[in-house]
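Missing here is one protein chain; the remaining ones are kept as they sit in the complex.
Up next is subunit A:
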Amino acid sequence: MSNAPAEATNVEETPVEEIDLGPANHVIDKYLTLPGNLMPVLQGIQDEYGYVPKPTIDLVAERLNVYPSQIFGVLTFYAQFHLKPRGRYIIRVCVGTACHVQGAPRIVETFFDKLGISHAETSPDLRYTFEKVACLGACGMAPLAMVNDDTFGKMTVQKVEEIIAEYNQRPMK
C-alpha cells in the first residue's frame, strides 16, 4: 500500500488545505484494479468529504497515474462534483420542464432573494448551498424543492419563506 505524498505541489498562492488523506486512500484502494476507475474514485472521495478537496486530486493523480489536468477535466465536466466545501443544508430546486411551466423560476428567485446566494453558491456561514437541478423525477409534485433528503412538493412563494424559517432554526451539526 503506497503512502500519500505529504506535501501537495500544485497550489502556490492559496494555502494548502489540511485534510486527512486516509479516507481518500481507502477509496482508492477499493477501486484500484477496476477499469475506468477515475469516476468511482472521485465519487467515493466526494462521499467521504462532501466535496473533492485539492490535496486528494494530487493523491489520485499519483496513485492512478493520470494527469491532474485530466482529473480537473472530469471534475468540471460533470455537474455532481464540487471543488469547494458545501453548506450544511443543500437546497435544490427542480427546474425541469414540468416544474418550469408550474412556476419554478419564481421559486428560484425567491430563494435567491431570501438567502442572498445564487445558483451553486454557499452562504458564508456554510449553512446553505443552493442549486438548481434539472428534474428530480417527481414531476407529479411540481414545482419541487428539496432540502437535503426532504422533499417539498407543490411549492409556492410562501412555502419558500416557511422552509427558510424552519431551517434557520435547525442546528448546524
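As a convention for this text, a contact is a pair of C-beta atoms (placed from the backbone, for glycine too) under 8 Å apart; a residue touches a chain by one contact, two chains touch by 3 or more; residues count from 1.
Here is the rule we go by: contacts and distances are computed from a predicted model.
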{"item": "Options \"Tripartite tricarboxylate transporter TctB family protein\", \"NADH dehydrogenase I, F subunit\", \"Pyruvate:ferredoxin oxidoreductase (PFOR) subunit delta\" or \"Glycolate oxidase\": UniProt name of the undisplayed chain", "value": "\"NADH dehydrogenase I, F subunit\""}
{"item": "Residues from subunit A at the interface with the omitted partner, ascending", "value": "35-40, 43, 73-74, 77-81, 95-103, 106, 109-110, 133-142, 151, 153, 156-158, 161"}
